[in-house]
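After the structure tokens below, expect a handful of questions from me.
Just one protein chain is left out here, and the rest sit where they should.
For chain A:
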Amino acid sequence: MQFFLDNIDLFRDAFLNTLGLTFFAGVLALVLGTVLAGMRVSPIAPLRGLATTYVEIFRNTPLTVVFFFVIFGLPQIDTVLPFFAGAVVAVGTYTAAFVAEAIRSGINSVAPGQAEAARALGLTFSQTLTTVVLPQAFRTVVPPLGSVLIAMAKNTSIAAGFSISEVSSLLARLTNADPNDLLFILLGVVLAYMVITVPAAIALNRIEHRVAILR
């Protein structure tokens, strides 16, 4: 216990790193995932193909491999990202594939008549998507999207393997230094993740109820 408390500063910094990774990767995944979902339902075939290819590649590649590519592969083509930014890109682009699929299922759940009515008014495809279809799609995908984002928060732990001092990296580091405090360190790590994911789950639940549509 004492050893754990002595290293509380390390914990604080690692926690902030995990929080930062989760936040920035989450924003990237949501934005990119929404764009990909829009592309997958677009009337333009090359856009659909591109988005489908993206989703299949990232959904079927282990996150560790994506990390390897971003941290060690990109420098080979003269693109060197700082470790933290690289981790955000790896987790964000990977999770975007799952976000896209969740949102696409939401798009498919919107009654076709909604888009037809929008098109009949003279709205373009992108106006129809952004003002009528996506706002309704988002509402139905809050629960699956929440699961995707919570999984993403935990997936940031892969960054530990790539020189980023985030919460999971402390496990190896501190237990090597003092194996006697293993249980407290484990508990601290688990709590750190829960501090992020539990409020996120509560917030998502609130959002779900607030935006529910009367049908």
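Note that in this section contacts are C-beta pairs under 8 Å (C-beta built on N, C-alpha and C of every residue); 3 or more make two chains touch, one makes a residue touch a chain; residues count from 1.
Definition applied: contacts and distances are computed from a predicted model.
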item	value
Name under which UniProt lists the unshown chain, selected from "Pyridoxal 5'-phosphate synthase subunit PdxS", "ABC-type polar-amino-acid transporter", "Cell division topological specificity factor" or "Iron complex transport system permease protein"	"ABC-type polar-amino-acid transporter"
Residue among A:80, A:117, A:151 or A:172 that touches the chain left out of view	A:117
Omitted-chain contact residue, chosen from A:14, A:132 or A:170	A:132
Chain A, residues in touch with the chain not shown (by the definition above)	43, 111, 113-114, 116-124, 127, 131-132, 135-136, 139, 213-215
